[in-house]
Each structure stands twice: as structure tokens, then as C-alpha cells.
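Note that one protein chain is taken out, while the other chains of the complex remain in position.
Residue numbering begins at 1 within each chain, and the chains themselves are lettered A, B and C in the order written.
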């Protein structure tokens, strides 16, 4: 058990709720794993954008590492830099965002973005059958595009009509503003889908303040604790949530460590479900101590 | 002057004891000892760069002497700064304009010592007192006007008004009249006499020697940073002063007037308007002629000529050598051989934070480039030539333009614009702040230009100099050209009559006839 | 001499009116143009509800921008206000959650005092480093922007800091949602902050000194004004304004997150400049600034209410509108 292993974790900086959760879970997992394996050293580095993440990857490899666990800002941009890491003989685990060249990653722990959109879309379709929906997107990046596409595919051909889509920048303040304006713009809205729970908080507040009663559903996503709690409490407007746990980084770290310390080599692809959280199973996903 | 306290007082209110000042390795003042008595007007004269302003700054806490001490009432003092000096009753009216351009006249006059009513500033009272203060200087400036909208002369007056607003025992005036016309000058001299009669000590710097003779009780002459002499004013005639300053005889200030003006019109201006500043201006300029523009402050002379050369929006007919021209930008007029030298050498003439070389060649860089490259060597040669041609006194070549003495800045500006080799030169206040020796050089320079077939327009508030060098003088009053004087008629009286509007009927006749 | 009189006379009241026109009115005319655009895009735009929503929303930026007007007219710049808002909000909520004082009202009142104190201290930090260290405000506040943001993220453990007590939240909420005499409370706060700001800037000697320092530092120094003290004070005022904005912000969503206040600095500076204050200093227009903040919020509102552009291109349209608004303003300024 004294094997010396250096693992680097490269993730986005905590610039909004979900990435904040990623950093939190990564740091927590690192402590637990290091405690379990005395020879293990885990270095966590956050980067605010793709280019600086590429820099961080260079710097981490310069220091000499055995494995890299990374949640890339953008797979197109980071494919080449990760290839260079791989060429140095490092074990590469990619989380959430698959690379354009899958041969680079030894292990891929996938959160499933299109699935997050699809599950939300399916639920709306099944619950409402017909109705007018407004959408609040995140920032214009790949994840957002994938979630949107999953959603659009799910409701295609149904009676669900999307009235409007706007970017809320994954910020509750911006979502609040956009929702206020939606409420001004559309006299009747049946449901709101926002790509992220952080934004759902702003949306709910705006609806609350406007005292509008026509909105039946607000569907968020990613499993933020406040929203899961609402689901568990049986809030009528937020009966469900779609899971997209930031703890996937911890899963990936555990699997990577297992590859070095357990006898079984770990390779391939682990896809996490975009689990539908309802009142029935909400308790399982409620972690009051998590910052997200 | 019978009860002049200076005759009785024995302790100088302000005293320099063996002061020296060096900037870097260069000593610009050596061993100056000076005693200023209460109730005297003590004039300091000297060539440009002699060190007058520096001495004043040393004595008013703006600079610290390298050696020697300053004493007040016989006690050595060390000012923490100009504000400290002001608290002790010692104020300096700077040669440069030091006012906040975005604030109004009254706000500047009371800056740092606003009058208050409760928590609030008492604007009404400050405006009233400012208007009064300015009026006592013979000017009429709305105290709510922003400084940035005032001409240099008016700014100078505001600055003087500001200095006189604090309780003072010693007031230092560094070339207060350089940009004033005789009217404002007279008013200022009256104010100074009043101050003196109240026992205030005055230090007074000016290059206008007759003025110095009229106001000063004692005169100190500086040359090259050394004190040459301190004399009773009654002992010195302007010629003597000039001799002491420059170290040689100054018999004749103005060059022999030669009739260099030909009959060929090089510039014809018809009905030129500069919105807000000049109306219906028509005049002609002949080859080899020196044409003067006289007028009171605010008459619009500067703006009219700026409009003609394309520095301001203006419209009207302009013909150059008989061909209609339209100067959209000043570059166009420069290309056509007309240059304009601004009266505002600090704001519009020179880059104060750049060195002499950069400033000298700025308008003519294309002459100093081969391919894309500036030839430093040729620039340096040109600077050498300018320094000797225009007698620019910079003790080091790498000084910034802002570190030159005021007069030397003017010479540098002249040298800069002359590199354009113009055929028509418009000089706005050519000798403002220039010492008498250099004035002579500049007048000679202007008359030499005319001799070589160039034409010169001189805008000046010093009537004597216009009369001394011009072939013809146009007088402007409130935005119009109201009169022309030539030959025998070129007297101060005649010009004043036009400038103040007393001869209004004839003036209007004149401009109607011209249109 | 007689003539001088006639010249000055034309510069009396008439000129003052013209002065006013040029500078103060231009942003309001640009605002009016935006109203027309809004009304064309969506009839709901002119509804009282919508306008009050927008006005209320603009309160954070407006209040912060009032502080920025001081900083900028003294020739400074503060890029840290957004992060500072997040930090102040975070600390205020943490304090409220600590329940260290008996009674919700007392707790809330103390919380507000804490916020104001933290804001003033953060401003003092900026001001002190800038004046004592003689470093460009751009660099200093870019640095403190990173520092404040980082500390907030650290306090929030990467997540968000939310008010725990539901009771206190309900009690606090009306500060954002409440209405008094037909106007939302935040609007009253803008008005109060604007009046106070205008009073300080235009009617007190301190305000005069702010403008003097921004107009020409040397002159101010020679006039016996403590330039550093005045300058540092503007940053403290900025900090206090940020804290006031936070007091309005926190009751809205009851939380500070890592994105709180993101890009507010740019919005505040834009509001100030659109309002007619020059970035080089020496001019300060409180009411123009408030108008500018309102304009920014309206442009965003119009974008959401309109159906014309793809959501991808909204930023482009928004940028263009702001440039055009500025162009309109400049043209009006010159015409008058």
C-alpha cells in the first residue's frame, strides 16, 4: 500500500454554483483518498477558461504526474493539450465532456448533458401534454447546447410550445431579470425550464413577486440542495429535478485511484444517468452540507 | 509715497540669504541674497532663463533651496510647501496658469478655502466676491464661467484675483502682465500700488521695462543665475536696466523699418466668419508686409486667424496668391505655406512632457525621415542650429520642454514652426514673456522674414511693439475688424480709439466700405 | 471698456441654460429615445409594472454608479465594485446567519451596519493602496477585484451563502419588493442616494475638492487641498454605495453567490460615462449617472421583450444600442 502515486486534478474555477460544487467535491474526495492511500498525492488546480486550463495541464505534467483527472472547459480546445499529456505516458481520466479524439482518454466518466435536457423535456411532455414553455439557457457553450438539443428533441412534435429562449448566464440574478421580463411579455406561461438550479432560484423568486398563478411547473437541473429539498418537501411548482451531480468528479477520482491501488485495471466509459429526482427518491440525493 | 513704510521699516519681511538651487548637476541659481521690505515694490528683472521664476519659487515654498535660507521678519523659515507659505501671508502668482479648467472662475478663486453656510458652500457669496475681485483688476468676467472657456489673459486675471483673495503680507507676481493689454495692466498696477500703500511687500517680475520703471521702488537684476545688482528704481532708466540684464548696450529695440511690402496681395480674406468669435472680417496681406492685429482681450483676433488657417470652423472667402483656397485642417494651410504660432504655448504649442528635440521637429517630421526612419542625427543637428539661431537657453539638452523657462519655451516654439519654411507667418503674441534682448532678436527675425519676401501677421497686445515693427495695423473690437492704421497714424492713441469703440461711426463706415 | 459689458451680458442666464442643455439634458434625451424604441418593440414595455420592474432592477447599478461618479470625477477608477458587492453581501448574510443578537429587527439593523462598515473598509483599502502606494487605480482595483471575489468564493466554499432564517428573510424582503407611495422602496433609495450624492458633490466643499482634484491635481495641491485624502474618501464613498446596493440586493434573492456582482463594475462605469461624466475626471453628473444606469437596464429589458433577434446576437444588438445612445447624446451635446 506504500506505492507513490501522483494524481493531478484539473477543473474549472468555481465561477458559478455547479462548478463551485465540482471544486468542493474534488477537494473533499482528495482528502478522503489521500487518507486512504498514504503514498497518494493529489494536486487540484482550477482554471478560469480553456486557455489557462491548457496552461495548467502543461504545468502539472512538468511536475511529473502518474494520472490526470480533468473536467475540461471545452473538449474541442483541450483535445490537443490533453493529447500532449497522454503522450507523456500519463493515465488520463476525462469527466463530463468527451474529447473529440476518444483514444486519448483512458477513462471517461460522463455526465450526460443531452440526457439532462431530454429527461426534463419528456417530463414536461408527459405532465402537461400541451402548453407554453419559456426556457432560460446558461451561457453559450457546448454543455448548454447539448442540454438544449436534448430538450428540443424530447418535445419535438408534442403540444409543448417554446415561447422564448434567453441566456441567463447561470446566474440567479440574470435569471430573475429574464423571468420578470418573460412575465411582462407573456400573459400565460405554463412552465419554465432552466438549465440549472441556480437560475431556477431566481425564476421562482420572480414568479413569487409577480404573484402570477398561471405557471404550473419550474424545472431546473443539476440537483442543487435547495431545489432537491423543495422536491422532497413536495413543492407543487417544482415536483421534480434532473440530477447532474458535481460529485461526478469525485467518482472519477475514486475510479482513477482504484486503477492504481486495486488490482483491477479500470478503463473505458462510465456514464452517469441524468436521474429524475421526484418526491419519492429526493431524500437519497439531499446533502445538506454540500455547498451546492 | 511720503508715508511709505519702506522708508521707516528696517527688518525685511522676506529675505533670501545666500540661496542656491541646482536641478540635477546644473546650478541655476548661485548665492542670491535679497531683502524685501514691507511696503516696497521690488522688481526682479533678467533675461529668459536667468532664474527669476526659480528664485520666486524658492522664496514661496514651491521649491527647496540647495543651499542658503529664506527668512521672514528676520527669522529663518522653512516652508513645508506653498500652502504653508500662504498661511504665513506669502502668495505667489505663477507665471504659468495654474487653475482647474473644469471649475468656474469663482470656484477656482476660492478653491481650498470655500466660503460655507452651514454644511453648504455659499456659492452666491463666492460669486459676488469673485466678481468684485475681478472687477477691481479692471476686468469683467462672469464668475460662473468655466476656466476652460476663458482666454489666456482672462485666466491670468483670475489667477491674480485668486492670490489677492488670501490675507497677505508679501505678494509675488511672476510676469502678471505678460498677456495683458495696457488697460488691464494699468488696473493691475493700481491694485499693486494700493497694496504697497497698505504696507504689503511686492515682488514683481516683468520683461516690460517701462512698466517696471513705473511701478518699482527697487530693482534687482539677475543674469545667468547670479545677482548682478540691486538699485533704487529712480537710478535706472529702461536702457540701463536692459544693459544690466543682457550685459551689453541696448540702444535700439526695433529694427529699421524698411518698406519691404510690395503691391502683390498674397492673402485676401473676404467676409470671414468664425461662429461666436469673429464676424465679417475682410483684409489683405501683401508680400513682404508685416501686418499687425491690435485689440483688447477678447476681441477675437486669435479665433479669427485660427479660423482662417483651419484650426476652427469658420467660413468666408480666402484667396492665396489670387487663388481661392479652403483650409479644412491646419495641415492644408501648412502645406500652402502658412503657419500659425499659438499664443497658448503650454496648451497648444509644446509637448511639455517631451524633450526639446521631439518638440522641435514635431510639425516637420517628414523632413527628418528617410524611408520610414527618423534620422536622429539630423534632428540633433537641427536642434543645435535652433538653439543657436533662436538663442534657446537650456542648460541641458535633455530637458523636457516644460522645464524650460517661459521665454525659452516661446523661442523653441518659434524655432519649431520656422522649420516649416513658411511664406506667411502668423504669430500670436510673439514676445509674450520674452526678455528685451530676445525681443530684439525676434523683431529682427520678423523684419528679416519680410525682407526675404515672406509676409507676417503679428497679433499682439503690446501696442508699442506693433507700432515698432508693423507696416500696417488692423484693430479688432468685439469680433469685428473696426479700423486700420498706417504710417503716421500708427500711434497708441489712434489704436486705442478704435479698440475701445470711441470712433464707432468711422469704424462702421470702414467695415461697410470693405464688404 | 464699455464694450466688455455688452459681451458679458450675452453670457448671463441664456448661457447657463445652454450649458445645462448641453451636458445634463443629453442623457435624458437619449433615454427618451430608448423609450420610443421600447414602445415600438413591445406595447407592454410602457406598462407601469414593467417600468417599475426595470427601475427597481436598476437600483443596484444606479446606487453603485453614484459612488463611481465620485471616484471617476476625482480622476480615479474602481473595477472592484462587483466583487466588493459579492463580498459585502456574503459577509452580511454570514453575520445574519450567526444570529448573534437577540431579536430579528436588531439583528437586521446590525447586519446593515456591518455591511456598511465592510463596504467602507473595502473602499478604504482601495483608496489607501492607490494613494499611499501611488499605483494606477486600474491595477489596484483589478487586484482587489480578484481578492474580493476570491475571498467570497472561499467564504461560500465555492457555492452560495444564503440567509438561513426564513422569518428574517420575510422581514427583509420588502426592502426590495415593498412599495411606498406608489414607488418601490429601491426607487426611493435611489432617489435618496441621488439627492445625498448631489448634495455632497455640488453643495459641499468636499464635493468641490473632488472636482478640483479630478480637474487638475497640481492646482488642487497648491490650493491646500489634501489630494490623497479627498481621493481616498471617494473610494470610501464608493464602498459605502456598494454596501447600500447590497442592502437592496440581499433581500431580493436572499443569497450571495459566486456570480453575484459579476460585471457590475463595467456596468457602473458605463452608466457614469453615458450619464455625461468624463473618464478623465473633473466633471461629475449624479443625475446623468442614474439616468445611465436606468438606460442600461432598459436596453436589457427591451432585448428580452423583443422577438426580433436570435438570443445569440442579443449582445451585439445591446452593444450597438449603447454606442448609438452615446452617439445621440454626443450629437445633442454638440448641437445645443
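Here are some notes:
Throughout what follows, a residue touches a chain if its C-beta (ideal position, glycine included) is under 8 Å from a C-beta of that chain, and two chains touch if they have at least 3 such contacts.
Computed from a predicted structure; not experimentally measured.
Of the options B:224, B:280 or B:484, the residue whose C-beta touches the omitted chain is B:224. Touch with the chain that is not drawn comes from one residue among A:49, A:152, A:235 or A:254, which is A:49.
Of the listed residues A:5, A:78, A:94 or A:242, the one in contact with the hidden chain in the full complex is A:78. Only one residue from B:317, B:398, B:421 or B:448 touches the chain missing from this view: B:398.
If you put the missing chain back, the residues of subunit C touching it would be 129, 133-136, 138-140, 142-147, 149-151, 153-154, 157-158, 266, 269-270, 273-274, 278-280, 310, 312-320, 322-323, 326-327, 330. Although one chain is not drawn, its touching partners on subunit B can still be listed: residues 25-26, 49, 224, 311, 329-331, 334, 340, 342, 347-354, 358, 361-363, 365-366, 368-369, 372-374, 380, 387-388, 391-398, 416. Residues of subunit A that touch the chain left out of the display are 13-14, 23, 27, 43-46, 48-52, 54-56, 58-60, 62-63, 73-74, 76-81, 100, 139-142, 144-145, 148.
Just so we're on the same page, only the chains that are shown with their structure count from here on.
Farthest from subunit C, judged by the mean position of CA atoms in each chain, is B.
Averaged Cα coordinates give subunit B a centre that lies 44 Å from the centre of subunit C. The distance from the centre of subunit A to the centre of subunit B, with each centre set as the mean of the Cα atoms, comes to 72 Å. In terms of their C-alpha centroids, the spacing between subunit A and subunit C amounts to 34 Å.
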